[in-house]
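For reference, the structure I am asking about is given below.
Apart from one protein chain that is not included, each protein chain of the complex appears where it belongs.
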Amino acid sequence: MQKITREVLIAKAEELLSNGTVSKVLGLKKGEFSYDQTPAVFTDIESMKKDFVFDDFSGANFSKYLIKETKKGEGKTLVFLKPCDTYSFNQLLTEHRFDREKVYVVGIACDGMVDIKKIKNAFGDGIVSVDATTDTLKVETLYDGVKEIAKAEVLAERCRNCKSKKHVAYDELIGEDGEVISSNRFDQVDELEKMTADERFAFWQNELSRCIRCNACRDVCPACTCEKCVFDNPNSGVQNKAAANSFEEQMFHIIRAFHVAGRCTDCGECSRVCPQQIPLHLLNRKFIKDINGFYGDYQAGEEVGNRAPLVNYTKEDLEPSEAVNKGDK
Amino acid sequence: MRKISLSNLDKAFALIAENAKLYIPVDGKGGASFKLWQEGVKMSDALNTVRSAKDFFFPQMETLMEFKTEGKNIEIIDNRQEKEDFVVFGVRACDVKSFEILDRVFLSEPVDSYYASRREKGVIVSLACGRPSETCFCKTFGIDAANPAGDITAWKTETDLYLLANTEKGEKLLSAISSITEDCDGKAVEEQKKQISAIMEKLPLSNVTTEKFGAGKTKEYFDSPAWDELSSHCLGCGTCTFVCPTCQCYDIKDFKTNEGVQRFRCWDSCMYSDFTLMAHGNSRASQKERFRQRFMHKLVYYPDNNDGMFSCVGCGRCLTKCPISMNIVKVMKTLGGKEND
Amino acid sequence: MQRIGVFVCWCGSNIAGTVDVVKVAEALKSEPGVVHSANYQYMCSQAGQQLIKDAIKEHNLTGIVVCSCSPRMHEATFRKTAAAAGLNPYMVEIANIREQCSWIHKDMQEGTEKAIVLGRTAIAKVNLNAPLKPGESPVTKRALVIGGGIAGIQTALDIADAGFEVDIVEKKPTIGGKMAQLDKTFPTLDCAACILTPKMVDVAQHEKIRIFSYSEVEEVKGFVGNFDVKIRKKARYVKEDVCTGCGLCTEKCPMKKVPNDFNLGMDNKRAIYIPFAQAVPKIATIDADYCNMLKNGKCGVCAKVCTAKAIDYTQKDEFVEEKYGAIVAATGFNPISMDKFDEFAYSQSKDVITSLEFERLMNAAGPTAGKLLRPSDGVHPHKIVFVQCVGSRCASCAEKGKEYCSKICCMYTAKHAMLTRDKYPDTDVTVFYIDVRTPGKQFDEFYRRAAEEYGVHYIKGMVGKVSPEGNKLIVQGSDLIANKQLKIEADLVVLAAAIEPDKSARPLATMLTASMDTNDFFTEAHPKLRPVESPTAGIFLSGACQGPKDIPETVSQAGAAAAKVIGLLAKDKLTGNPCVAQSDELMCNGCSSCEKVCPYGAITYADKEFRGPNRTTLIRRVAQVNEAICQGCGCCTVACPSGAMDLKGFANKQIMAEVDAICK
Partner (left out) sequence: MQVNEYKPKIVAFCCNWCSYAGADLAGSNRLAYPAEVKVIRVPCSCRVNPMFILRAFQRGADGVILCGCHPGDCHYTSGNYYTRRRMALLFSMLDYLGIEKERTRVEWVSAAEGAKFAATMNDFVKTVTALGENKRLEDLRCKK
């Protein structure tokens, strides 16, 4: 469950729409089932009351949509941002992706979001409804009736390892602002690092070989905001539409992660949307972990205007040879 | 109708694999997928594979030919790969139907010989859906999940697998495993069919209809204002097209190897910004046009050209995989109006 | 498709000895694009070059690959050859088959095979070469010197003497800088004013030099050869062209209690003042913070006494906009604030002073007319303790002081000690030091004279605490050589405060897009080979703004900076390196990554209108490269994720083609 309810957000939106602070609201619209929510823009409160939704399945990171939304029409866009979304928001501002003045941010405390894939893994297909009004989810299926599962067991990966309950950007807040959390988000990276190179290679071959190059990871990523991605540009020399073989799978994912290294806020959208459930966040987290270890802790999006580690340096930085041999100790 | 005890299934697989490559759905990280059967590989119970079975006939990437250059001479090499027979086991009703849709594209003149040779070599063993999912809406397109087509139709109960050959190819395959199958009546199958039909009625999407769509509807929907909102948050990724069993668009590209050039084709997606890119630019300038194209094609253009047949089979893959949960059902309901609600 | 000619050089036996040049030329003939292939004993000879020129014309070549020695040797030669035959010089690529092939391999087969690969690689690149044209930009033949201390003065004089116009911008009412405040100079002990003021007069009288005193740089735009600078002339409430500098107003002004910053606040001046007798320009300035007329509208004495009618209470800041071809930063230094050094009782006792204050005390024009008297009671001190490295070499106390050595303190402290002992032999002088650093002509001799001939007590050790007790100062320190703690009763304590860049340098550097180090000293284009240039083209560095320096070093660097400026201004046009970065505006999303890594500030952003879908227009922020500033390192091309930024002459596709050709 979320302590902040849909009704509270609708009331806030009503206030801001009616006093003219904002002209539209970027939010989620309920779908066919209990869990499939689609981003939508609401311009009147009636449509919001009808379709707006906010619950344990409202995990999408809204920051990236603001690039497009702020360019449409006059007035400000109201957006409700979870703590993790605000980091992406700041990073986008750092990169001049939209006009801050065109957005009104209401920071909302978040109690962790649920991953429908985990529910389906637990109960199989045929989920008729999910009641998430308490921290024990009641899942009704076509074949097994109503079953219960603790929310903690089906938390989205990024929420399981939530890095911050603190909003780093907002115009106003609903609910208490939290703190930056020392999470265990690098545990899996650690585990991989401890493996032998052969084991790691096998692990990633198994994961990356499933890639169908649908580009969902890239297209949903708030750090991937290029006008045209190198992988789409026939003149770049690296364009490819299909992961023809293991090289291209690796190439795409290494370069994708490299291009967002130091800019990735670890929002976890890439892994959330991957139709093949490839743990793409483990690539991003490797870079984040290395950056923290090599150059000092750095959280992308913590402040607008921060200089990303890859466009920065110190004279005492470690050598690449030291970087790869760190694990040997 | 023949039946085989599930405990003997591995033996049947082994027999089939003697003469052909056998692919069965297998559980793995990220969901089920068709894998080459080998000793010890177990069949998945999952309703469906993440990627559809179209891969077998229209793979994501295939080499069409090669050019070898030596000095200033060029040699053209035809290196079509499909030479062996293969069997795909456990294809669901929706995916089986998708082959019919793909056939109309690839097998009409001019015939796509790459696709055709794969269709010729492949034997399809379909499997009735014991436990359809909430995202299933094959019924909308007149598909009977309880009675899939294919060279052989199979029904799985708690204990047995029932097999019915529909084609010559199917007969041949069945006879190859006749030593471990036995004749039976269709009672258990009829029972299962009834059960499945009952479930199909209960599915949340069972009320989705195609009434409002089909051939000749271009003018009605092309300029609908609804497209703006429907497409407004589409990321432009290719997930829906790549998991779709009926999407058939591809691109042909050249890959420069060390010695020459490999000409290959690979799936393309009408959702991509460089799809239909031409010298003057892109005729589908915004995501709205691309989005509209995909759904208009499924619901109007394809029926226009194919005797009213829709190019969607209601498998529900795009419903589960779309990053923003936008999908054909939402499009149909929005465009089609309240009646569908 | 290119029409490429391949020319394989024997270099006598240098190449032909281990590479079968005939075979190489033959093998490369069948590479894509190659229409002609030849070999010759010495391609760089007249005859060899003629061979290339003839082939260009005969075969209509659009590109050339010369397989020869290193491009560092003859790339320029062959580019000229190509140009002479009407081919764009940047259509030439060199395959280095001498230094990187024939000279390092002994086996003929191995050498030949590698030479073929290297040739093939160059051909692959040339296939993607495009003709390049270096950009040209005119040069405004005027220099701006920011800062009017000895560094700025010397630079300005040297540039002006070469015949170019120079403007000096000085934020204080007079030029002269720190040197004007000094008494004597080490190691010769000649008086600072005696050697500086004639130069100041030279500046004032030089027909090519304009002085903007009491002025600051407000805005800098443009690039090398073409800077547009806005200068703020602060209101001094005195008409510069009317004031005769008679000084009557500075005597009649009733506001007498204005701290005299020239004497570091050790005495007072009037609200209208001329900093010192030899000030240039010698014009009075009103201190608006203290002037009663400006504050309350009551007084007007200065206007009454001024016979020249130079006073103008209504004066406002004025702005001057001027064009320059080169800019010299000469913003100098300041002693660091002693606020954080409470242990030395600087703020508790007037008798703890900094070395610069000591200079003023010893100076005949200073607050005590050159008599060494204690600031607190005007009594002559008999026991003076000098403390060195106050805030310098503070590795562990970076929050208080500086990690670097301020370089000049050892020598001026020796000077102070020596001068004190010379003038007042009854005064006992002790110097606490960490190390005495005397690298310089006559420096060590000078220091030894202080210690040996003048009887200055040098104690190796640190002072831990200075505490005022009555009219004495108790100095507690350690003597590391004798290994004991000392407690010395002193009358005066002089702190050799570390020096730091002037605070105005940082915002100036931002305006100039000149880089700075962590200590806010300007960074050189190359620490060894280009020490007086900033990495930003057209920006030069003079004096202590680049690092701590004494006067002779400052003057020599000032001259060197002037020489570089003269070299630049002597050109009518600047020809750039055409291998510069280029932004594809259709693909750029304006994320600023490239700008952040550019060492030269060559990348700026503009909001540009683009055609959007369906007859809409979109305004997007896109990167633009100033070709006159870009030096072509290519750092931006890698920072750019979309590949919108590419480097001409070393384009992504060209390098990838080379990679492909090698790995074949």
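Order as written gives the chain letters A, B and C; numbering starts at 1 within each chain.
By definition in this document, contacts are C-beta pairs under 8 Å (C-beta built on N, C-alpha and C of every residue); 3 or more make two chains touch, one makes a residue touch a chain.
Model, not experiment: these values are computed from the prediction.
S.K.: Which displayed chains does the hidden chain touch?
M.R.: Looking at the complete complex, the unshown chain comes into contact with A, B, C.
S.K.: Would you indicate which residue among C:36, C:79, C:98 or C:437 is in contact with the undisplayed chain?
M.R.: C:98
S.K.: Looking at the full complex, which residue from A:8, A:67, A:149 or A:255 touches the chain that isn't shown here?
M.R.: If we include the chain that is not displayed, A:255 is the one touching it.
S.K.: Touching the absent chain in the whole complex: find that residue among C:197, C:213 or C:652.
M.R.: Of the listed residues, the one touching the omitted chain is C:652.
S.K.: Given the full complex, what residues of chain A touch the hidden partner chain?
M.R.: Interface residues of chain A facing the absent chain: 189, 192-193, 197-205, 230, 237-238, 244-245, 247-248, 250-251, 254-255, 257-258, 261, 283, 286-287, 290-291, 294-295, 309-315, 317-327.
S.K.: Would you write out the residues of chain B that touch the absent chain, in ascending order?
M.R.: 66, 255, 257-260, 262
S.K.: May I ask you to list the residues on chain C that touch the chain which is not drawn?
M.R.: Counting over the whole complex, chain C touches the hidden chain at residues 70-73, 96, 98-101, 103-106, 110-111, 113-114, 117-118, 121, 515, 523, 525-527, 535, 579, 597, 599, 631-635, 637-639, 647, 650, 652, 655-656, 658-660, 662-664.
Just so we're on the same page, only the chains that are shown with their structure count from here on.
S.K.: For the chain pairs B-C and A-B, which is connected through the larger number of C-beta pairs in contact?
M.R.: A-B
S.K.: Rounded to a whole Å, what is the gap between the Cα centroids of chain A and chain C?
M.R.: Taking the average C-alpha coordinate of chain A and of chain C, the gap between them is 45 Å.
S.K.: So how far apart, in whole Å, are chain A and chain B when each is placed at the average of its C-alpha atoms?
M.R.: The separation of the two C-alpha centroids amounts to 30 Å.
S.K.: What whole-Å value do you get for the distance between chain B and chain C if each is reduced to the mean of its CA atoms?
M.R.: Distance between chain centres: 68 Å.
S.K.: Can you list the residues of chain A that touch 2 or more other chains?
M.R.: Touching at least two other chains: 228.
S.K.: Over in the complex, which chain C residues touch chain B? Could you list them?
M.R.: Per the stated touch rule, the residues are 30, 32, 612-614, 660, 663-664.
S.K.: So in the complex, which bits of chain A are touching chain C?
M.R.: Against chain C, the touching part of chain A is residues 71, 94-97, 225-230, 233, 235-237, 259-260, 307-308, 310-312.
S.K.: Can you tell me which positions in chain A touch chain B when the two form their complex?
M.R.: Its residues touching chain B are 31-33, 36-41, 60, 65, 68, 124-128, 142-143, 206-207, 210, 212-216, 218-220, 228, 232, 234, 241-244, 269, 272-278.
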